[in-house]
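Just one protein chain is left out here, and the rest sit where they should.
The chains carry the letters A, B and C, assigned in the order they are written, with residues numbered from 1 in each.
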Amino acid sequence: MERRPVPLAPTAFGHRGHALFPYFFLAPCLLLLLALTVYPLFYLARLSLYRMTPEGEAFAGLANFARLVTDGFFWRALGQTLVFTFSALTLEFLLGLALALLLHSQIRGRSLWRALFLLPMILPPVVAGVIWRLIYNPNLGVLNAALQGLGFDTSRLTWLADPSVALAAVVVVDVWEWTPFVFLILLAGLQAIPEEPYEAARIDGSGPWQTFRHITLPLLAPAILVALLLRTFDLLRLFDQVFILTQGGPGFATETISLYIYKTAFRFYDFGYAAALSFVLLGATLALSHFYIRLLQRPERTA
Amino acid sequence: MEALTQRRGGWLVAALVVALLLAALLAPGCGRDEAAARSVLLAVNAGVEAEGLKQAARDYERQFGVRVEIVEYPYPSLFEKLLIAFSGTTTTYDLVMLDDPWFPRFAQMNGLRDLAPLYQTKKLDGPDADFLPPSLALCRHPYATGRLLALPYVGNSQLFFYRKDLFEKHGLDPPHTWDDVLTAGLRIGAAEKMHGYVMRGAQGNPIVADFMPLLWAFGGELLDADGRPRVDSPEAVAALELMLRLGKIAPPGYVNFNADEVGAHLAQGTAVMGINWPAWIPTFEDPVRSKVAGRIGYAVMPSQKNAGASAIGNWLLAIPRGSDKASLAFDFLLWVTSPEAMRLSAVRGNPPTRSSLFEDAELRQRFPAYPVQQQALLGSRPRPRSPVWNEIENTFGTYLSQANAGVYPPREALARAQRDIVAILERWNAAQSR
Amino acid sequence: MTRTRLSLRYAALGAFALFFLFPLYWLGVTALKPPAQLFAQPPTWWPDPPTLAHFRDLLAGAALGRLAWNSAVVALGSTLLALVVGTLGAYSLSRFSLPLRLNHHVSFWILSTRAFPPIISIVPLFLILRQFGLVDTRLGLVLAYAAFNLPFVVWMMKGFFDDLPRELEESALVDGDTPFGAFRRIALPLVRPGLAATALFCLILSWNEFLFALVLTQTEAALTLPVGIANQVTQYEIRWGAMSAAGVVAMVPLFFVALLVQRHLVRGLTYGAVKG
Partner (left out) sequence: MNIRLENVVKRYGWTTAVDHLTLEARDGEMLVLLGPSGCGKSTTLRLVAGLEELSDGTIYVGDAAVNHLPPQARDVAMVFQNYALYPHMTVAENIAYPLCVRKKPPAEIAIEVRRVAAMLGLEPLLERRPRALSGGERQRVALARAIVRHPAAFLMDEPLSNLDANLRLQMRGELKRLQQQLGTTTLYVTHDHAEAMTLGHRIAVLRDGCLQQLGTPMDLYRRPANRFVAGFLGSPPMNFVAGEVVDAAFHCRPGKLPLTPSQREAAAAAGAVVLGFRPQAAALTAPDAPGALRAVVYVTEEMGSESVVVLSCGEEKHTVVTPPGARAVCGEAVGVRVAPADVHLFDAASGKTLISGEG
């Protein structure tokens, strides 16, 4: 029977000096984590009840949270972040799945292609921002040049400068940088599926579409779940690319929640309000991560 | 058995790497101290002014043996870094470059050092009279009358650029009012297949700087005499409506333009008229980089109901209160704002803040626009001296940019801006009264 | 495989390649273009003559060298700190049954730190580090980076230790080795490939990090490469040449790191959820 990894019994180290042994190993790690992730959260909680200005801080009770409710810019930023997350997620999933299926089939030089498609993801997001700012530039950019080559009139196409298109343009950049992430996970998921079900399906005479729907997709579900959930976390925290591409402009069109909190804290020196905003975001991601961990742990038990 | 001993060697290598790393981590601390005694750290705005200051720093080091280390930041990041530096106890910078609208905030924060005592140590009673009064007024807190906390280094004030050759070709005299600008822009633009007007539409500082001359010309004010915002006044609405009409004849995407794009359009000859900073004049006159060398006319801001007034945009140099090398920094400050050094900087393209240099024959020959620049500078107006200017500018700029992008009609955009600016000021006053 | 399906497959591959790889090519090309050609309209597809002017300018100003050195030192420092402390923590979480279901709580907490947007921790971290005068120091950055490197290391290494059969350590103990000896001589050498992969991941994460560096640095004493690149977007003109050259420099070391990490990539990225 497959033995669940039963940890070594403490007495394995029960000798006088060794009873405390596990804690000796864990202590530095716990201390550092407490200092760097837990204490800041308490600090944040306290901070959100104060109004901080360069001259000093004053207790403000729930004023920051009250302001948050009526702050149009906050809800706009949150809304845009969610729209951004949802659209980028679907695109990245579809493209990632297509690329994974493509490379899972017999293509020459498969590992070379895999390494190449990996590159955008390894890149610093800042550099991705630089590249696409080059491409999107209405006059110097290669995108408009290519479109002109194809006979389009690009005089009205300004991409990052046009509020109705800017958000989509930033989505494309994120899709460019992070589709390889989804592709890699799904490819690994595909490769983990054994050959037998496919052979059986072939013998039973199911066509490519039925095989995909009845065999590949269900067996790939855990990998899909992991990829989508991890991407959701990353998309919610978007900052680097938007900072380089548009700094939230034009107007307020591509402002994300992270950028809004950054500006509130470091451009307007309003740490109290920024703390309150961060606290709301913390609550949302905690709920989401709890949901994610429960999902992640469940397949392990059934596998 | 050798494997076991070899592994012990592995641990030695690991220990070495760790030691090396720790040294590197802690090194900068002491590294900075030895050289620090004879060096001054200057934070500047990345761009044309920074290049000028870098060359000045090299000359200064050759002459006086004091190293001037320069760190550059783009406009928004510089403000953030300074805000952090001034709010902390110890500051990392010895000399800082301030855009004049930031001055009230940092002065209010008591972050800048009073220059009067430093002048006394040099047996001088204050800055000489050669400095242009509007520029010097920016350096006092409260405005124009208070303590001197900075010296003006770059004398920028907005200039109105127009294609004088095209105006002559179409028999039009240079635009006097903003309506003239619109009509001329439409006519010439259509005739020459060009953009009649180009302006900065990017949210925040850029669009606000380009809107203020319009607002003042229409008789509007951002803050009234006792500091209450009047952004939604009829004059403001009229000014914004005209801006939108100008937007119609501006290059598409102007809503995201900064000085860079405006300059490029004027230099490539794809726009008839536009507002920009004097720092671009050398680019326009340089045949390599510009298709319109010698064909650009310079003028003061067009008027409308009131006389045209350009927004003053001087870069000031100040010494943070927290710096422990004030005297060393003051020596460099005096040197870099002296007539001789400022002349070199002017030659490098940074407009001076001294009238003697504006009237210098040789400089006028090199920079034909100096008389207009001086006149514009003397007639310029500072943006409202509010310590919360940065937040106001950001919010106001967002709504202006949205209005230009058609997200809100002018009246509604200004009403929203008014509401938010009132909230900002209330929050600031609440914090102050504590 | 019919002719059409095969050609369709390769066409799709070509389209993907164009979308994903062309931008990288474009960055390299722009970094090599002479200044005048940067502003050409329409843009030229190939730099003629290609020049290393932008790279020389960056190096001449000593800015790039200093920034790259800062990035490297901070990345290495935080990776090492996270690795040493994290591996010890992971071993105890994997091997010992701690009271009050501590294993579960600590693991949950560590995974949820992966979910937190960094903006949440940067506001308090900045104020805390400022109190200790650690803003604008490489040490400050190393500590800040440990905030997201450490949970990553603990989670990854716990996975690797769980995969290691217990009998080996039990046998070492029965053979008379002390618990620390069993860890050092048996468990550690056997997870060395995992250790290497985790270390490389932390290096990539730290090398690419931007937000923390933007807030926690003021002068070139601690400024890192990503912030240096972002600073090229000035008010007056965007220094396309300098920016793309710096971009290439930031990208090059990552190519080699990526090739090394290939094998463990999926496991790392998914926090070990999917065994790639």
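Observations
Following the convention adopted for this analysis, a residue touches a chain if its C-beta (ideal position, glycine included) is under 8 Å from a C-beta of that chain, and two chains touch if they have at least 3 such contacts.
Just so you know, these numbers come straight off a predicted model, no measurement behind them.
Contact between chain C and the unshown chain involves residues 165, 167-168, 170-178, 181, 186, 189-190.
Here is the rule we go by: only the chains that are shown with their structure count from here on.
More C-beta pairs touch across the A-C interface than across any other pair of chains.
With centres set at the average Cα position, the gap from chain A to chain C is 15 Å. The centroid of the Cα atoms in chain B and the matching centroid in chain C are 36 Å apart. Multi-chain contact residues, meaning those touching two or more other chains, occur in chain C at positions 39, 41, 214, 230, 233, 238.
Multi-chain contact residues of chain A (touching two or more other chains): 139, 266. Contacts from chain C toward chain B in the complex involve residues 36, 39, 41, 73, 76-77, 80, 130, 133, 135-139, 142, 189, 214, 218-223, 230-238.
Every residue of chain A that touches chain C in the complex is listed here, in rising order: 5-10, 12-13, 18, 21-23, 25-26, 28-30, 32-33, 36-37, 39-41, 43-44, 47, 95, 98-99, 102, 105-107, 113-120, 122-135, 139-142, 145, 148, 176, 179-181, 184-185, 188-189, 192, 222-223, 226-227, 230, 233, 236-237, 239-240, 243-244, 257-258, 261-262, 265-266, 271, 274-275, 278, 281-282, 285-286, 288-290, 292-293, 296.
Residue ranges of chain B in contact with chain C, taken from their complex: 7, 17-18, 21, 24-26, 28-29, 32, 41, 43, 45-48, 69, 71-75, 77, 81, 84-85, 88, 90, 92-93, 205-206, 258-260, 263-264, 268, 277, 279, 288.
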